[in-house]
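Yeah, one chain of the complex is gone here, protein chain that is, but the others are all in their spots.
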Amino acid sequence: MSHAVGIAGPAPRTAATAGERPDWLAHVVLGVGVLLFALPVWLAIAGSTQQSGAILRGDLSLLPGSEGLAAYRRVLLNGELGTQPVWHMLLISGGMALVIAIGKIVISLLSAFAVVFFRFPFRRTAFWIIFITLMLPVEVRIIPTYAVMSQLHLISTFAGLTVPLIASATATLLFRQIFAAIPDELVEAARMDGAGPLRFLRDILIPVSATNIAALFVILFVFGWNQYLWPLLVATTPRLDTIVIGIVRMIGVESETDWAGVMATAVLALIPPVIVVVLMQRWFVSGLTEGEK
Amino acid sequence: MATLELIGLEKSFGATPVLRGIDLEMPDGEMLVIVGASGCGKSTLLRMVAGLERPSAGRVLLDGRDITALDPSQRDIAMVFQNYALYPHMTVFDNMAYGLRIRGLPRADIRRRVEQAAELLGLDALLARKPRMLSGGQRQRVAMGRAIVREPKLFLFDEPLSNLDAKLRVAMRAEIRRLQRRLGVTSLYVTHDQVEAMTLGDRLLVLDQGRAAQLATPMEVFERPADTYVAAFIGSPAMNFLPATLAADGTAAALETDALVPFADGRRDGPDGRPLTLGIRPEHLALAPDGLQIVVELIEPLGSETVVHGRVAQGHQTGDQTLVVKLAGPVPATNRLAVWPIPAQLHVFDRATGQRIDPIGDESAPIRLARTAVAG
Partner (left out) sequence: MERRTLFNGWILPALLVLPQLLISIVFFYWPAGQAMWSSLTTEDPFGLGSVFVGADNFTALFADPRYLAAILRTLLFCAAVASLSMSIALTLAVFADRDIRGRGIYRTLLIWPYAVAPVISAMLWLFILNPQVGLLGRWLNAHGIPWDYNVNGGQALLMVIVASAWKQVSYNFIFFLAGLQSIPRAVIEAARMDGARSWHHFRTITFPLLAPTTFFLIVVNLTYAAFDTFGTIWSLTQGGPGQSTETLVVKVYRDGVVNLDLGSSSAQSVMLMAGVILLTVIQFRFIGRGTNA
């Protein structure tokens, strides 16, 4: 996983640190930790296989029930009272997360490249304009952003859902840091080989930054998938409900809620982001913590 | 293969001058080594020839063509970098082929060139590997391979051996020399290591804080250094410098100990009392019973030779003047030594300017560059 940016991995730790406290303690603590996170999810999984009626009566249990995957079929195809079918919502969430992740990566990559490798008038200004957007998460500017969207006729459109979330500068900052650390000689060698700036970007800069891009993708995909406040505002038609919005809608009057269905939906909502995180875990962790060194 | 001409090259970063008027003419196939202490401007000079830096004034002519304003990719020059600068995500083959691909060479030609260069450098077994799987020496060879396949008019070497360990450096030095001779490509080589300079260069350009101190063959630079900077830089241990004054009507120099050192090669111009700096290399001091007395401070036995560090005695006192002597064979422990310079190996410099003073009417004055003969 080494590349020209020269980030050294941590020195491998061997038995130098073991033996200070018994190993069993570590297993206990870590085991408890793992259970702390696994149990709530297990509860949802187990509950989704039970009968909603039974759950309503207070019989929710940790043991898998008799309904099997019936609840999943139900919600995937029909949704619940007043919501879209879950497959539709999953698609919206997925599309939104992908667009946000890819959109943000592309825009930030290009901006960071321009700011680091060129000198042009107002470069400093452009950088600060972008940098300041770092300071305000969307939660703080929701209403005026909504007003702007309204003026642009983007309410209840897919674009309206995604574009405002592409605006912040976190990815740009990260790319800037990475690009600034690329050794000068590498750039010079490319120039002497005849590579112009765009070729350099495509042939060298992006491949060398591949791990960081992968990590950023994971972070941004999860970020996009998990959005609640902004879609709540902007998706005024149920057609654009994300699964995160949908699941809250499903919990109507408590006595009428299809609890097994809700739990099934929760599990379904978890699967894609968890898969992305687990599959790309190594890059994700190193990319997340790289900026710290 | 091409001739290179540098005309009045200057460079300043803001108000700070880094290179002051460098002129140079290189014939086709020459290996010229630019050498000097850190900060003397040698890398800047190289980069200006490469096109990575714009000169503040002056021109660069390659094969008669003015390339001063051209982008690096248009100059037909290839460069070998100090840190190799290999593309980490590409195989050795791709690293070498990259520049050719950009230029749109047909696949078959690229393959042929890369394979030939690989064979020349002993890399044929490594073509599919990535840089991180190579040793330092192998990486350096790939960097050279990348330059060779371009078949450029000029090679530029930017301290390519600095990152290798000592033994490898010696081996690679010989290889670079062999390669350059064989390919016959005009080459500019930058280093701060004077041994590298002496062994690799057809000629040396010694830079001192941005100005050209001397441009001559290695032997010339060693035997007839143009000033004290060059004299001190080349040769190890460094030349000894003794303050003296012109005496005996220009035929000798008077040391501070009042000892008189006659010149073996003729009269020097100037009134008696003219301040001089005498230079004598440690290996050119011989034991002489009634010579200069020195108080020994340190004896370094090197096996075949011994280096003695001491101070010149003034009467019964030890002066401040240090003297380093290199003698053949072992030297018994002692705290006093008497030495005298071999007259034919004496160097005479003007004390104020550091410039070499040759005997009057000497035809073989070292080549000096017109712009740099002026002090200050």
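All chains are identified by letter, namely A and B, in their written order; residue positions are counted from 1 within each chain.
Following the convention adopted for this analysis, contacts are C-beta pairs under 8 Å (C-beta built on N, C-alpha and C of every residue); 3 or more make two chains touch, one makes a residue touch a chain.
Computed from a prediction, not measured in an experiment: that's the story for all the values here.
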Shown chains that the omitted chain touches within the full complex: A
Listed residues A:Pro64, A:Pro85, A:Pro197 or A:Pro238, member touching the removed chain: A:Pro197
Of A:Leu76, A:Ile92, A:Leu161 or A:Leu174, the residue in touch with the unshown chain: A:Leu174
Touching residues on subunit A - with respect to the absent chain: 10-11, 13-18, 20-21, 23, 25-27, 29-30, 33-34, 36-38, 40-41, 43-44, 47, 55-56, 58, 60-62, 104, 107-108, 110-111, 113-121, 123, 126-127, 129-130, 133-137, 139-145, 147-148, 152, 163-164, 166-174, 176-177, 180, 184, 187-188, 191, 196-198, 200, 219-220, 222-223, 225-226, 228-229, 232-233, 244, 247-248, 251, 254, 259, 262-263, 266, 269-270, 273-274, 276-278, 281, 285, 288-289, 291-293
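The criterion applied here is as follows: only the chains that are shown with their structure count from here on.
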Centroid distance [mean C-alpha coordinates] between subunit B and subunit A, Å: 57
In the complex, subunit A residues that touch subunit B: 2-4, 183, 185-186, 188-196, 199, 203-204, 207-208, 210
Residues of subunit B touching subunit A in the complex: 50, 52, 71-73, 77-79, 81-89, 98-99, 102-103, 132, 146, 150
